[in-house]
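And now, subunit A:
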Amino acid sequence: MKHLFLTTALALALAAPALAQVESDDPIKLTLHDWTGQLITTNLMAAVLEEAGYNVELVQADYLAQFAGLETGDLHVAMEMWETTGRDAMDASIATGNVVNLGETGMKAIEEWWYPSYMKEKCPGLPDWTALNDCAELFATAETAPKGRYLGGPVTWGGFDEERIAALDLNYEVIHAGTDAAMFAELEAAYQRQDPILLWIYAPHWAPQKFQGEWVAFPPYEPACYTDPAWGSNPDATHDCGKPTGPIWKVAWKGFGEKWPGAAAAVTAFTIDNDTMGAMIAKVDLDGESIEDVVDEWMDANEATWSAWIAQ
Partner candidate 1 sequence: MTPPVKLACRHVWKVYGPHPERLAAAGADLDAIRASGHVGAVRDVSLEVGEGEIFVIMGLSGSGKSTLVRCLSRLVEPTSGEILYDGEDLLKASPARMIEIRRHRMGMVFQNFALLPHLTVLENVAFPLEVQGLAREAREARAREVVALVGLQGRERHFPRQLSGGQQQRVGIARSLAVEPDLWFLDEPFSALDPLIRREMQDEFLRIQRQLKKTIVFITHDFDEAIRLADRIAIMKDGALVQVASPEDLVLAPADDYVRAFTAHVARAKVVTLGRIAAAGVPEGIAGTLPAAARVEDVAEQVVAANAPFAVERDGQAVGHVTPAAVIAVLVGRGG
Partner candidate 2 sequence: MMLWRGIWALLAVAALVLAVLLPEGWMWPAKEMQLPMARWISAGMKWLTDSAAIGPVSFKDLTRGFAAVVEAPYEAARVLLVDGITEGKGRRAATIVPPLSWVAVTVAAVALGHYARDLMLGLLAGALMIYLAVFGQWESAMVTLASIVIAVPMGVAGGLALGIAGWRWKPVERVLMPLLDLMQTIPTFAYLVPVLVLFGFGPVAALLATVIYAMPPMVRVTLVALRAVPAEIMDFAAMAGCTPGQRMRKVMLPVALPDLMVGVNQVIMLSLNMVIIASMIGAGGLGADVLESLRRLNIGGGIEAGLAITALAVVLDRLGQALAERAGGRQALQGPWWRRHPRLVLVLAVALATGLLGLVLPAVQDWPKGWTVTTKGFWSGLMEWINVNYFDQLETFRVWMLEHLMLPVKRFFFALPWPFVLAVLALAGWRLGGWRLSALAAALCLFVAVTGLWEQAMMTLYLCGISVLVAMAIGVPLGIWAASSPSAGRGIGGVVDTLQTLPSFVYLIPVVMLFRVGDFSAMVAVVLFALVPAVKYTAHGLRSVPAELIEAGVVSGATRGQILRKIRLPMAVPMILLGLNQTILLALSMLVITALVGTRDLGQEVYIALTKADVGRGLVAGLSIAAIAILADRLIGAAAKGARERLEGAG
């Protein structure tokens, strides 16, 4: 055993200097979460930083719990912080002064009520939200009847669906799934049977790629809708509109930019759009390709793009 350590130590001591000169050879720690899009984004960033000569380490960390690590410098970069789900935690963490926002990833988070295409035949008024009440019976189950059943996200996602239902006077009940895995399990099962289902879906994600379907068209979101009762169709209630879409942010430990300025510039410059990401997610989740392969493919095809990020 001792031997092994010795060899390792020697190997480390003799290790050749990095390809390019970088500010620090310490590994930059990027966090990994539990959805494919984020894994791809992070692996892409890691590959780019490595091309620039940085040393990178990928660390599994919980989406929100990671802020504790980002604040102390245990973790350095989180590549996807969604406006829609992570804004509060991000603001709270930035307020400590130890975490900084490195800007948008270029991807837009969409979150909205969604139904499979085959429901359009049964409920022809869709996607308009006003058709929902006519089809409430259709979407009902034993527990919710006569109300329709809307499968909401985990309570932790927020989303104001109860408020929305009240404000728009929808004849529906929210059933919260505990995780997105449970949510998509139900979708898959219903889809196999071609049964009615109405649920919260977000993009970029593989589900809208795998299953044919549409978003319900609510009155488009405006900030005033959530704060001013007078706004919208219901003069007495807030939330009488759809869900906001919003950017997906990159956040980092405050010391990241000081220790690795070049890497920080590259992360700040990183952008990618929803379609490109959606296609990559589908390759991984639906076609079973490995994340590394998908990332390599993108790196080969887009050298000009990523070279520009690290050129600064």
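Heads up, the rule we're going with is that a contact is a pair of C-beta atoms (placed from the backbone, for glycine too) under 8 Å apart; a residue touches a chain by one contact, two chains touch by 3 or more; residues count from 1.
As a selection rule, all candidates are chains of the complex that A comes from, given by their letters.
Remember, it's a predicted structure, so these values are computed and weren't measured experimentally.
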Touching candidate for subunit A, same complex, options 1 or 2: 2
Candidate 2-touching residues of subunit A, taken from the complex the two chains share: 1, 4-5, 7-8, 11-12, 15, 18, 25-29, 31, 34-36, 46, 50, 55-69, 74-75, 89, 141-143, 151, 154-156, 175-186, 188-189, 192-193, 195, 206, 285
